[in-house]
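All protein chains of the complex are present and in place, except for one that has been dropped.
All chains are identified by letter, namely A and B, in their written order; residue positions are counted from 1 within each chain.
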Amino acid sequence: MTIDVPRIITSRFDRDDSFTLSGYEATGGYQALRKALASSPQAVADEVKTASLLGRGGAGFPAGVKWGLAPENVWPRYLVVNGDESEPGTYKDRMLMELDPHQLIEGVLLACYGIGCGQAFLYVRGEMPLAQERIAQALNDAYAAGYVGKNILGTNFSVDVILSWGAGAYIVGEETALIESLEGNRGMPRLKPPFFPAAKGLYMQPTIVNNVETLSNLPWIINNGGEAFAALGAETSRGTRMFAVSGHVKNPGVFEVEYGVSTFRDLIFKPEYAGGILGDRELKAFIPGGASAPWFFEEHLNLPLEKVTVDRAGSMLGSGAIVVMDETTDAVKSCLRIVRFFARESCGKCTPCREGTTWLEQILQRIYDGYGRPTDLDLLMDVSDNISPGISWPPKQTTICPLGPSAVSPIASAMKRFRPEFEARIAFAEQNRSSVPVDFPKAASHA
Amino acid sequence: MPESEAPPIDGVSVEINGHEVIARKGELLIDAAERAGTYIPRFCYHERMKPVGMCRMCLVEVDTGRGPALQPSCMIECTPGMKVDTESEITKKAQDGVLEFLLVNHPLDCPVCDKGGECPLQDQTMAFGPGESRFVEEKRHKEKPIPISDLVLLDRERCILCDRCTRFAKEVAGDPLIHFINRGNDTEINTFPDEPFSSYFSGNTVQICPVGALTASSYRFKARPWDLDTTESTCQMCSVGCRISIDSSRDEVQRFAGVDIDPVNWGWLCDKGRFSSEAVNADGRLSEPLLREGDSLIPARWSDAIRRVSDALAKASSPQAIGIIGGARLTNEDNYAWAKLAKGVLGTDNVDAQLGDGLPAEVVLGLPAATIDEVCAPGGTVLLLAPDVKEELPVLFLRLRHAAVSDRVTLIEISPRTTGITSLAKASVQPRPGEVGELVRALVARSNTDRDIAGIAAEEINAIRALLSAANGPLKVVLGRASVAESADAVVDAAAAVIEARPDTRFLPVLRRANVRGALDMGMAPGVLPGRVALEDAREWYESRWAKVPASRGLDTEGILRAAADGRIDVLVLLGADPLSDFPDQDLAARALTGARTVVSIDTILNASSRRADVVLAAAGFAEKAGTTTNVEGRVNTVSQRVTPPGTARADWMLATEIASRLGVEFGFSSPQDILDEIGSITPAYLGLSIEALAASPDGIVLPLDLPVDELVDEIIEEIIKDVAAEIETETGEPVDEFIDVLAMTDDDGFVAGSTPRLVSFVADAPLPVPPLDSYAFRLIATRKLYDQGTIVQSATSLAPLAPGTSLLVNPWDLDRLGVAESGRVTVRSSRSSLTLSVTSDPGVPRGAAALVVSQADVRVGELIDVGDPVTEIRIETA
Partner (left out) sequence: MARLTAENVELATEIIGHFPRPKSALIPLLHLAQEQDGHLTDDAMVHIADLVDVTPAEVLGTASFYEMFKMEPVGRYMVNICTNISCQLRGGEELLEHAENTLGIRPGQTTADGLFTIEDVECIAACTEAPCLQVNYRYFHKITNNEFDELISELRSGARSDIPAHGTLAQVRQHIPADRQAGSVVPENTEVPVWLSVSEDGNA
């Protein structure tokens, strides 16, 4: 892995003992906590606000502002850490949890101190036992050392940090679904409003849900000051950020770069990063921010890795996941694969998503398998429109959460740019098929 | 429920489709729109449950200042200035899209679906849906239908996953036994394997299912909605008075469904009430009178049977030699006619609608009353001195549950054993049988106690005392007879203690059977006369209106049975009563039936007692006659006729009228309305009641009215009379002034406020002393279950098998002490008799007591009980 400077959250990744308490303490660990406890909770919150730290989970909401959304004088408040990394293409939180768990725990403590959270819950994805193990060990060591629990470092700051974990459901990465899961329920999102977690979250109490990467920034911010953090990056995207570049690149990897400065072209082509397209083939498309994001193409390569610019260009940086597709990529197949993902991961709560994403998958599968009909492309777009009216960006939705509209992103992208590939499959099907296959139900039976 | 009414004062102004609508503060958009006449389609939203916003059918375009956006109107509260468009292109497209998505996997089997014809999905599709499906893939297939309980079947293909049934189960019934299972497109509703949806309220899910996914085993394939005739009525399976609709086709009752009225059932029914529809058409319904010839009952002509009864009554040696038991099955009109016959013609006061298992009439009628709404008012404190309401008055349980769970009502339970509501109570204690009065006295005392009472530790008593002292506003007490193995004295004593310490306390007396309250109101108890008045107070009033009035207070059921057993009763009339099954002391009941010279049973189905009668008169049953009924609150509402009675069975009031006529007194009643008119004009608590007032009050009317002629009723009557007059005028072209005069006359003559006798008030007698504790004996607790061996449950084929039976329930500590193994056989011995049965350990039974369920197969609990004893002491031995 190649890393540019400064390294804020990945600074210990090269050390063999990065995940141990001794390793952490030897590299400045828990100094931010000591510093914070010597100042007021408000000072911690102010520092984070000054840093203009954007949430790193996907939506990119400013963390300091989010903290301020908790209604005054309503107690208790909770902190929930979203470690349910599962957006296709995304690989960073797992690293942070496996390689530097104490950094995350220190971030959690700083947040609890600043926000006034009575208890914190660290929700790790179920499929990540190593991360669970490292965090469990780190918590046990931190409790024993007096960093977590009752009267932290001899002060009156007391908070339990509870490790919990999921059991396989992408949707639980959505913050209200995560809260449901943490309450022992099916991870089905709640409608916002009225259930904004900051006001009505865990057990209907004010709850701040922050991503692992977001919180991992806090020790550095407190140690170095919010202004130092804000001095890095671009106007609207401060600090550094981790990006995973995967797919058809020579050197897939996870890179911490200054936020908003480098471009997609830098990250995909520069030798210190992904090093260019595999086999020096042509770029066909790339996903700039996880499977939910609309695809980008050649013309977007020079855009900086900066939130506002990318939003305006019609997609998002999302979870920092760049997936590169070269010229050999089958657009129909990639589109089908991503749609299938969302269909499989729909929680089933909202009708349009439950029924619509599966229907979209079925139509695409049919087209891919050679049973497409000329009317299917309009149908595909109209069903998409009924999930995400207008098929615009940012998406409108007939659903509670953005999962349903996310299934529309790849279809809209692929159909916009590669419609001839869909048409070609349908034309081929029309020419090579004399009748409808027997296992294919006739429309007449549903009249 | 959304209903049209004057706009609220502190309302919120919103714009719906260009028109200003004033919504209530916090009102959901979907409700505000409906009140304003704009119905937004929905599947998951149900006004009696929390919105979940998941079917997405009610999406409409809402602009709160940031431009229009699609929002689920069931989740959005109206905010000032909100602009809503329920008809925009975008709204329509979204709704059409949702409908298409719902149909993607919905089987098109409407022609064979029970819901077809009354299905919201079908209706929506017919009205707005596309003519043709664009979905060419295979639909989801699942095994169907699968039984999820003894009463309900599930078709998972039809299910649209609206969360109504599951929300009902968890949120309303508190029985989350059905749940969403699996995820996404594989989501389905199901139970845990081998753990059925055995909720007392399961039938409600069938009613609220917006498609035909949930069907009732009793109604499957029986009728089509368009063939059904429907009438509203009031359920008579217990005394809560749930409003229902009766559906019939071809003169046969097909089903009951809940009707939503605010003060009572909110649309819900218990399964016993809902599926008792099957009992109307039961095999064995009596369709003609029967006369005893030797050992058999032989069909007879009505004239012969009636003559036999009137002759026996005429020949009775004295009025005191006549006893009449029963009345709960009857309407108010039936009861009034029978009370008038008994007290006003025959002159006997030996009349009792209760079977020794309730509370004295003076207690029920005389305590300051609270309605269900008052008991459940948010933030209040309720003392439960009552039977297990979940078992006996299930929909009252639902209301109390809602009060405790959602409306911050503090429930404090004092019960012989733990109940279905115990887990919802802030405190629940189980005193030793017979000692509840003393316990309650300590709970409402001015200071803490330093000693244990009735087996309850002093600290616990003081903790509850603190809760009661902290109550906001007047205390509410739900009062009833929790165990028939102890006398009513203890609970009456408890009520007396409460009212003495806290005179502003209000009571909801909970007697169990159907119209038992109406029967008491109509004078079907010793010492009272119709209209909640005492015999002595109202003697003069009734002497001027009836042929006669009993000379002195008569006997209650226990007294009548004792007199009969001693040979002092010539005619014993059982009005839908079965003392042999239901009177707590079965030995006494049996001796009474033997001792009475002539036993007349008036019933719908033969029961243990009527099989021993000399004359059996076939009575019209529920849904076969019209009239009014009075629920636990004293709320009067209508019961309606939907079908004709079997054969020549007659309404009870007709029999009373006919018998009176044979005895030379003409009541002049030719319809229930004639009787209601008389009730409304002469019985004190019911003054002002009329068919018009009832017609104008779908929620029923709580009596007595605040004024002799309540302004409201007055207005209603005036309106109705004006309408009728106007109608007649348009038809005949002549002015009709007389009607208006009638109203004026009623004002003058109908309601004579000054001279009306005062209503009964509560006076407690000193309770019988309870014998000292015997450490070898156990005190018996005898409670009821919803499903039992009662006639109607056993006549409803779906319900009959649900009666659970009983074993002897003993505290594990005692079981240990006795050295008896769980499920072991024991012999229970009382002063009366002995029973052998199996024993079950139950920590909900207090130490030193043992519990049995009455009216279950094979175990005749009543054989153990001597009603003369304040408590029933038993000994338990290994069998």
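Quick note on the criterion: contacts are C-beta pairs under 8 Å (C-beta built on N, C-alpha and C of every residue); 3 or more make two chains touch, one makes a residue touch a chain.
Values in this document were obtained by computation on a predicted structure and should not be read as measured data.
Note that of A:41, A:62, A:225 or A:314, the residue touching the chain absent from this view is A:41. Considering the whole complex, the residue from A:102, A:248, A:300 or A:425 that touches the absent chain is A:248. The chain not shown here is touched by just one of B:38, B:149 or B:191, and that residue is B:191.
Among A:49, A:66 or A:186, the one in contact with the hidden chain is A:186.
For subunit A, the residues touching the absent chain in the complete assembly are 34, 37-43, 73-76, 78, 85-91, 93-94, 113, 116-119, 125-130, 132-133, 135-137, 139-140, 143-144, 146, 148-150, 153, 155-160, 162-170, 181-188, 203-205, 244-248, 252-254, 287, 291, 321, 323-325, 329, 333-334, 337-338, 341, 344-345, 347.
The chain not displayed touches subunit B at residues 175-183, 190-195.
Quick note on the criterion: only the chains that are shown with their structure count from here on.
The mean-CA centres of subunit A and subunit B are about 55 angstrom from one another, to the nearest whole unit.
In the complex of the two chains, the subunit B residues touching subunit A come out as 53-57, 59, 69-70, 72, 75, 77, 90, 93-94, 96-98, 100-102, 104-105, 108, 132-139, 160-161, 180, 182-187.
Against subunit B, the residues of subunit A that register as touching in their complex are 169, 186, 191, 194, 343-352, 354-359, 362, 366, 379, 385-387, 389, 396-400, 440-443, 446-447.
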